[in-house]
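Got a structure here, written out as structure tokens. Questions coming.
Some chains omitted; the rest stay in position.
Lettered A, B and C in written order, each chain numbered from 1.
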Amino acid sequence: MLILMHPTATPEDVEQVATKVRDLGFTPHKMPGAQRIAVAITGNPGPVDPGFFAHMPGVFEAVSISKPWKLVSRETHPHDTVVSLKGPNGTASRLGGGVFGVFAGPCAVETREQTLAAARTVRESGARFLRGGAYKPRTSPYSFQGTKLEGLKILAEARAETGMPVVTEVIDPQHVDQVAEYADILQIGTRNAQNFALLEAVAESGKPVMLKRGMSSTIQEFLMAAEYIVKGGNYNVILCERGIRTFEPMTRNTLDLGSIPLIKRLTHLPIIVDPSHGTGDALSVPALARAALAVGADGVMVDVHPDPSKALCDGPQSLTPAIFASLMDSLRAIAQVMKVELV
Amino acid sequence: MLILMHPTATPEDVEQVATKVRDLGFTPHKMPGAQRIAVAITGNPGPVDPGFFAHMPGVFEAVSISKPWKLVSRETHPHDTVVSLKGPNGTASRLGGGVFGVFAGPCAVETREQTLAAARTVRESGARFLRGGAYKPRTSPYSFQGTKLEGLKILAEARAETGMPVVTEVIDPQHVDQVAEYADILQIGTRNAQNFALLEAVAESGKPVMLKRGMSSTIQEFLMAAEYIVKGGNYNVILCERGIRTFEPMTRNTLDLGSIPLIKRLTHLPIIVDPSHGTGDALSVPALARAALAVGADGVMVDVHPDPSKALCDGPQSLTPAIFASLMDSLRAIAQVMKVELV
Amino acid sequence: MLILMHPTATPEDVEQVATKVRDLGFTPHKMPGAQRIAVAITGNPGPVDPGFFAHMPGVFEAVSISKPWKLVSRETHPHDTVVSLKGPNGTASRLGGGVFGVFAGPCAVETREQTLAAARTVRESGARFLRGGAYKPRTSPYSFQGTKLEGLKILAEARAETGMPVVTEVIDPQHVDQVAEYADILQIGTRNAQNFALLEAVAESGKPVMLKRGMSSTIQEFLMAAEYIVKGGNYNVILCERGIRTFEPMTRNTLDLGSIPLIKRLTHLPIIVDPSHGTGDALSVPALARAALAVGADGVMVDVHPDPSKALCDGPQSLTPAIFASLMDSLRAIAQVMKVELV
């Protein structure tokens, strides 16, 4: 924290600020400049609220200078976190630390047939994790809201058959136990990225969590949301960049691939990319999935539907099985160049 | 819904689109143009998903043309909704339909003394509703999280003494019953603006709801969130504009006063403005509160603290009692000019 | 400038940073903390580029702490700048320092009849400045591009008849002399807010300048653009907030009234508001003009057209003469409450 004084501040003003710093238990450092004085604070264990100083006489501005996250930080834990999941058949599926993981499946679980068909085809093409939504948060109360418990059971059946761990969204703290019974990874959606009651509930569950970035979350808020889960004792967190909200109307979201190298430096947690929701457009998904691999992400999650034109939700962004298979081929070729493992 | 065909689309492509429209139970209208054909859809009771058509051969673009909200719309219900609340002493506090309501109080309930002092002073200056946070959603898990049940009891005591109805935030569906026991109006915060599980829970409670706009909610999403509550049978919804997230770093949020006249035309629900969270800066709050009245909002909500420099949360945006009193004077003068009731 | 070192930085790393500071001619201050060391810089006359330090060994972050504008700052010049213009008939029209100025007229000068009709009606209703576009910057090269020199002559005629000083946009440094010959105030449009060649050209002209905020300019960039003009020796700058670009699609721009009180504290220059371009919607303009006055702006600029339905440009946002007259009445009433002069 640095308190920048106004050029017209009196010595008394400066001393008052120093006293306030000492009262809070920290150490003030007066730094005289050509035009004004600044008071730096040291000895504080965490961030100090600038509001303590902002309205004191003679104070021009209070600037916060340290980052507020701890447990998710690479400063605390320099090595990559690797999430490893055992499937029903005993094979482990890993993600992070040089292993690129592909999540695929239908946006929404509609029927047993559709979900099993999608699961088989993505498994065959090389996906390691099955995605599928049973509880669907929808902007309109009149839209399809998901198949709920029935959908969870279908996902469990698809997992049993294909051996793929399942990720599915949870939208209510009261559902966490139920969802955790059927799924391997609990997904927090973008609209719940700062639903702290839900973050605490999934932290307690002990299950691995996939945390999507809020559509208007800064990188700092994204990491702080992960900090809520890790602080709750749950270290198996997979971050997911899925696009942020900007002024551009022609793409559904603006996929923020530029944040990936920075996030990899700031945190030890793995981060994947969801180009299906990031673009909302199946024609753009394969190119963005390849870009996600090239930029250094630890995985991708893509919507695949046996027949996208009949999807009840987000059909326009779902890949056909054939296009997904061809995407996997190109990902394997790029993975070799990038020297990451894609199995 | 309008399906715009590509200039090179064949008559078979157009006929396929028309068939798909009929299959969905609606009526297609082929409209030949100079360069291309468009197919309009009529007979649909609600919005049609553009995804049904986006990837059909020859289709250039599918454009949605009707608004998706119903119950909150002025088309459905042309007259202003007026929210009327009885305080513990029997006096009714109204809002909407030409009555401008002032909500004031501490951002967070810290202690009994602080809350009662704030409640008394804002009541004396003319506020009609008491605000105060007991459950506080915070970006950091290391920040003060609120006084919770203890805070609710303090608010109830302040209500009993001052006669002001109380609004306080609820952040978890599992807390709704508890909060509803102590509060008159349940507040949904900006981070939960699309927490649909919570919206459904407050709808069921039957209590009046103050719904804050999500910091990245469009006006349409804001109204759809209100639609969730009203669809649940709860018509007493007060909208609250509290600033949206933009690229500007010098203000905490960008208060979107330009949306107020538009929202007033689109919906019959009352809308108030929160300049404290909208600017994050006590020095700007009075000016923005006056602007909110001048722009046609139905009320304002402002943070007032007996000693802002000691506030545990959002001190920099809280008004002192003296500045709040002077703000009320100027609001009364402008209300006369605007011909709205401010009691 | 504050250089925050990494917790693992060595004493040699810290000394290298201190040496670099001395090499630049400034003074380093080492501040030991509980977890890390910071190096503060004093003695620098202006901002130091953080890039000098960002990649040195052991450096975690370099934080800039002083504001980069000077001549436009209230710290430099505490009193309000008042812009005073003599009209052709000798009467002075003032703006700033407690005088609220109303600019009105057609968005585009289309014909002599339309412009004179608009000028007469707005003058009669109490506007003091005439606005009208002769050179029109348009997103599409196929849209109406303005009446150019012909339009300037029409504006000069309207000024001669009504006595109102004229503001009109200049879009090319090569036109500055020509436009300055006919207009009293040169307007820089939002798309040219960082067209520095144009800013320097209008600075040199010596004519008063109305500088619109860029649709994606931060407040800092807005003030820096004004600094370009003032640094060129031209102190008669009127700032104009006209809305910024955000994610909201239902309003043309997001009018940033929340920035006005802050800008008034940061700079001595007057600032007006353009609700016509800020909302793009005539039905919202009067409410926003009233809000601009209530929030403390020094004026408003509104589009008025004798027959908005026939306007070649921005008809949907233009007021009719009758609605403008009624707006002026309500502004006069609020000005009395706000104790500002509106003549």
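The definition used in the following text is that a contact is a pair of C-beta atoms (placed from the backbone, for glycine too) under 8 Å apart; a residue touches a chain by one contact, two chains touch by 3 or more.
Quick caveat: nothing in here was measured; it's all calculated off a predicted structure.
**Q** Number of identical chains in the whole complex, 3 of which are shown?
**A** So the full homo-oligomer, as given in this file, consists of 4 copies.
The working rule: only the chains that are shown with their structure count from here on.
**Q** Compute the rotation angle for the C-alpha superposition of chain B onto chain C, expressed as a multiple of 5 degrees.
**A** In degrees, rounded to 5: 180.
**Q** Specify, for the interface formed by the sequence copies chain A and chain B, whether it is same or different in terms of residue numbers shared by both sides, with half as the dividing line.
**A** Over half shared, hence same.
**Q** From the centre of chain C, which chain's CA centre is farthest?
**A** Centroid comparison gives A as the farthest chain from chain C.
**Q** State, to the nearest whole Å, the distance from the C-alpha centre of chain A to the C-alpha centre of chain C.
**A** About 38 Å, centre to centre.
**Q** Averaging only over C-alpha atoms, locate the centres of chain B and chain C and give their separation in whole Å.
**A** Here the centre of chain C sits 30 Å away from the centre of chain B.
**Q** Two or more other chains in contact with one residue: find those residues in chain B.
**A** In chain B, residues 216 touch at least two other chains, as defined above.
**Q** Under the definition above, what is the set of chain A residues touching chain C in their complex?
**A** Interface residues on the chain A side: 2, 4, 6-7, 29, 31-34, 38, 40, 42-45, 61, 63, 65-66, 75, 245-247, 249.
**Q** Can you list the chain A residues touching chain B in their complex?
**A** It is residues 46-47, 49-52, 54-56, 68, 70, 137-142, 171-174, 191-192, 194-198, 214-216, 221, 224, 227-228, 231, 245, 282, 308-309, 311, 314-316 of chain A that touch chain B.
**Q** Hey, which residues of chain C end up touching chain B in the complex?
**A** Listed in rising order, the residues of chain C that touch chain B are 216, 218-220, 243-244, 246-251, 253-262, 265, 275, 278-279, 281, 283-284, 287-288, 290-296, 330, 333-334, 337.
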